[in-house]
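Removed from the display is one protein chain of the complex; every other protein chain stays in position.
Order of writing sets the labels: A and B. Residues in every chain begin at 1.
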Amino acid sequence: MNRNTLSGVIIFVSSLILFVILSYIAVTGGVGKHPSEEINSLGQFFVNNSYNVFNKTFWAGSPEAVTSILWDYRGFDTIFETTVLFISIGGALVLAYKKINWDKLITPLSDKGLTLIVKTSVKIISSIVVLLSLNLALRGYISPGGGFAGGSAYSIAPLLLISGLSIYYITRLGYKLHKMINIRTIGLLGLSIVSLIPLIWFGYILQNQSKPSTVFPGYPVYIGPLYLGGSLIYLNISEFLVVSTEFIIIFLAMFLLLKSTKGEAE
Amino acid sequence: MIEFPLLLIAYFSTLGLVFTYFALRDKDLIKAIIFSTIQSISYALIYGTLLAPDILLVYLAVGFGIYPILLLYAVSKTRRYEKK
Partner (left out) sequence: MSLTNILLIYIYFIIFATGGLAIYGIISKNNLIKKIIALTIFGDVVNSLIIFIGYRLVPKPLPPILPSLNPDKALYKLYVMSSVDPLPQALVITAIVINVAVIAFLVFLVVRIYNSYGSIEYDELIRIDRGGST
């Protein structure tokens, strides 16, 4: 007991010292620059060029500077981030998988639960969430949003349906585990196809618009009157599929696991 | 008016500090999760004030929807109260 108090005091004092030193370093400008009138020259380059209609040498074809950095200028970052997501979801599934038999669990539940008003409002809210997230993902190259925001917003809808209605309801709607894994594979395939197509014209991997040193003509920015924003729309849709299905896989695994061990305890 | 966003950020970060303290102090884990959700919302508002609408949208979905439900799941599978 005495030793525990002593170690608690030591931990408290050392994190206090760490915090004081870090704040001193930050205030004197050690963690980088402070916010000021000018931004970093690298960030200024992206701001200048992402939709520079007057000089299209380095442009990305999208007025959304953040999305064009994510998928054009620093696309490799995002690709490897998708890999990390893939691996950690796989790890979580491995931890859950030994516990249960997936196929036996999808059985109809008895139809008690919340009242009709709650159920109807949950249905309405979740369809609004689906529409909003599709809007976020499809218009991510013009307005704020994109694959990540759309995907994580979309995965809220089945979560609401599970907690408001039942897991049987959403499996009847088609949110089955193996189907989700297949859709995720389609999304990953879309990412790799769109990023590898420029190699046919000896361009770079993940190249979006034409660059001075390559012959790749670039993905179309306009098809007729329709504004498409180069490769960003395809990559956003693929990433939307990947992120949303991976989160839905996590939630399905979570609730099926919850149900199974409750049954064991009784 | 340069200072106004900074004032807002100062307010929201103070709110975040207070709720971080509550979340770490409370022995009831469900209350701790609720406090940490309020902290998440205040940080989402910081991101919005710093003119990062993309991050605001991602973080509203994550901090308000996904984190609390994952953690509530963990609590419902284990114990609700911290020992000692």
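As a convention for this text, a contact is a pair of C-beta atoms (placed from the backbone, for glycine too) under 8 Å apart; a residue touches a chain by one contact, two chains touch by 3 or more.
Remember, predicted model here, so these are calculated numbers, not experimental data.
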Chains still shown that are in contact with the chain withheld from the display: A, B
Residues belonging to chain A that touch the chain removed from view: 8, 11-12, 15-16, 18-19, 22-23, 26-27, 31-40, 42-44, 46-48, 50-54, 63-66, 69-70, 74, 77-78, 81, 84-85, 88-89, 91-92, 95-96, 99, 142-144, 146, 148-149, 152, 227, 243, 246-247, 250, 253-254, 257, 261
Chain B residues that touch the omitted chain in the full complex: 1-3, 5-7, 9-10, 13-14, 16-17, 20-21, 23-24, 29, 32-33, 36, 39-40, 43, 46-47, 50-55, 58-59, 62-63, 66-67, 70-71, 73-75, 77-79, 82-84
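The rule we apply is simple: only the chains that are shown with their structure count from here on.
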Chain A-facing residues of chain B, complex: 52-54, 56-58, 61-62, 65-66, 69-70, 73, 76-77
Residues of chain A defined as touching chain B within the complex: 66-67, 136, 144-146, 148-149, 152-153, 155-156, 159, 247, 250-251, 254, 257-258, 261
